[in-house]
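Worksheet: one structure, shown below.
All protein chains but one are shown in place.
Think of it as A, B and C in the order they're written, each chain with its own count starting at 1.
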């Protein structure tokens, strides 16, 4: 792999950029691998990357039904934070966030991690108490967050109306090292690094069946033929239920539509990410200048990647109330993704009833920020066959036992 | 933006007049039931990409719960029927069979 | 009666349509299945209206009997007549499973009048007025809250919950502003 750098660009510029090599190879599948990962989104690619990097397992195929990074990795609002209340969540999201800090250097691909700071507004006394609880918890979890008052909120976000009247801002949970990254670049950077380790990324290849013998996985049938494998990792987000069905088990997961939108670009006006859960809206400004806005989730199963318009309206109402100056900006584009929601809205990284078959799903609305941590934990699970501490609490049997990891208990329910 | 006809009042209600309620025809398991059954009742979901039976409440309307047969991949609606049924009515099943010959059936 | 106050004290607004809050009216929520013996007789006794069929509203003078759901009716009588009406219902439906409860004070009622009154509602409720027949009671929403309305006396009567009367008045005022006619 040729390294990327400003010198490489200068060198290539002199020959009209004719000398750049492919960022990743597109090979035909081999007959078998040590590990097959289904799903070349951020989580699947990160799993493969850390299998190679942390465990030296590189005889790996990552199989993707569409194009890599084309699912929720390329459809989210790119928020990165780890200010979670519950210990298992804080652990994995903070692991992810800390990996994001060095990800560009690690991958030699600029994923534009921008720790610009993230605010979760408290607009009711109930929310104040919930976020204070989170700050106390984060202090013990090694996650750096702080509680700030309304004046500081206004200082960080001058365009915000903090005076209400309906929901005056009472303060905010502030994570100074939260922020955003360029979502596509995360997938592409991991893909390039995986490919450089000799892994096969096989796009346009849909899994049509899972084969097993004696309760242990042996391979997958795909639209490009049968591929044998010693271990199988299913990392397919909204389509987890379909692949799990092929592997013979059912999940506590439902697939719902989640929507987002961007405005036309304007000059920089907001240098932090703002989440307002009372009124249901969150917003940041991309490096291009677009206001990136996330909305609510539909309440019914939907695989169309199209959502219900009332959520867009609801979000924009809330944000105009919070940021009155955006009223005359225009919605440039709206889109939807299929999010996989579990019974407690927390993810699953787990062994399954099928031997050597592992699943990573249920990230719901919060997946992007978790990608490096999720891949790290999933790689450990796949490599060792048993979960490490990051994944342990996220096993799929916790629902039966009642051991929920419920983040909605803090006021911040949105991810 | 779905339209579903409420089988109680006959209104072709739009989604904003309705409240979704998840998978239909779940069997309740109470005290003393096996862990697997309770887990299946509370958590395990079919979540099919295709024909799905689900609960809706005509919340901004007559307030009644009803059930709908809907395709989650195309959002086509095959029919709605009262909540006081334990499995999909035969006419709706027949209609689905006709439109989705490869459908594996309700179970 | 001076201690009795409607939600907005009879607020009014005149734009391209005329909006006014009326009431309080006597309102009874009657829950019973239509096949309950004596139900029709009881409803008629209280309101002078026949038992309304699905989605219908029957009017008799100022009294109203509306179909709310397969087992719920809205009866409107004079505010002072509720106690007597409840007693009549109790008597006529004695022994039958039903629930009759005074909701006069839980509601706010608006009149929307003028040639273009329908246009005000077209801005607030996802309802096709072309298919809304005279004598039909439509339960839906007005923007973000539940509402029911029907045509009456050349205009519309709209009922919502009392606590959101101010919000609904705000909606109606916004929607009825002169210059904002739809057609």
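Criterion: a contact is a pair of C-beta atoms (placed from the backbone, for glycine too) under 8 Å apart; a residue touches a chain by one contact, two chains touch by 3 or more.
Definition applied: contacts and distances are computed from a predicted model.
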Identity of the absent chain, which is to be given by its UniProt protein name, from "Na+/H+ antiporter subunit C", "Ribose ABC transporter ribose-binding protein", "Sarcosine oxidase subunit alpha" or "N-methylglutamate dehydrogenase subunit C": "Sarcosine oxidase subunit alpha"
Name every shown chain in contact with the chain that has been left out of the document. A, B, C
Hidden partner chain, touching residue among A:33, A:49 or A:167: A:167
Touch with the missing chain holds, among A:101, A:206 or A:245, for A:101
Considering the complete complex, of A:54, A:208, A:223 or A:327, the missing chain is touched by A:327
Decide which residue listed in A:110, A:218 or A:242 touches the omitted chain of the complex. A:110
Since one chain isn't shown, list which residues of chain C touch it in the complete complex. 2-7, 24, 29, 31, 71, 97-99, 101-107, 119, 122-123, 125-128, 130-131, 143-145, 161-167, 170-171, 174-175, 177-180, 182-183
Chain B residues that touch the omitted chain in the full complex: 1-3, 14, 19, 21, 28-33, 35, 38, 42, 55, 57, 59, 63-65, 74-77, 83-84, 99
State which residues belonging to chain A touch the missing partner chain. 4-6, 8-10, 13, 16-18, 20-26, 66-67, 69-70, 74, 87-88, 90-91, 101-102, 104-105, 108-110, 112-116, 123-126, 128-137, 139-142, 146-147, 159, 166-167, 182, 184-185, 188-189, 203, 263-269, 278-279, 285, 287-289, 304, 306, 308-309, 312-313, 316-317, 319-321, 324-335, 389-390, 392, 398, 400-404, 406, 408-410
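To be clear about the criterion, only the chains that are shown with their structure count from here on.
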Please classify the inter-chain touch graph. Allowed labels: line, ring, star, complete, other. line
Which of the two pairs, B-C or A-B, is linked by more C-beta contacts? A-B
Send over the residues of chain C in touch with two or more other chains. none
Which chain B residues sit where two or more other chains touch them? 16
Footprint of chain A on chain B - complex, ascending: 1-2, 15-16, 19-23, 35-36, 38-40, 42-49, 52, 54, 72-75
Residue ranges of chain B in contact with chain C within the complex: 8-11, 14, 16-17, 59-64
Which residues of chain A touch chain B in their complex? 239, 241-242, 250-255, 298-304, 308-310, 343, 399-400
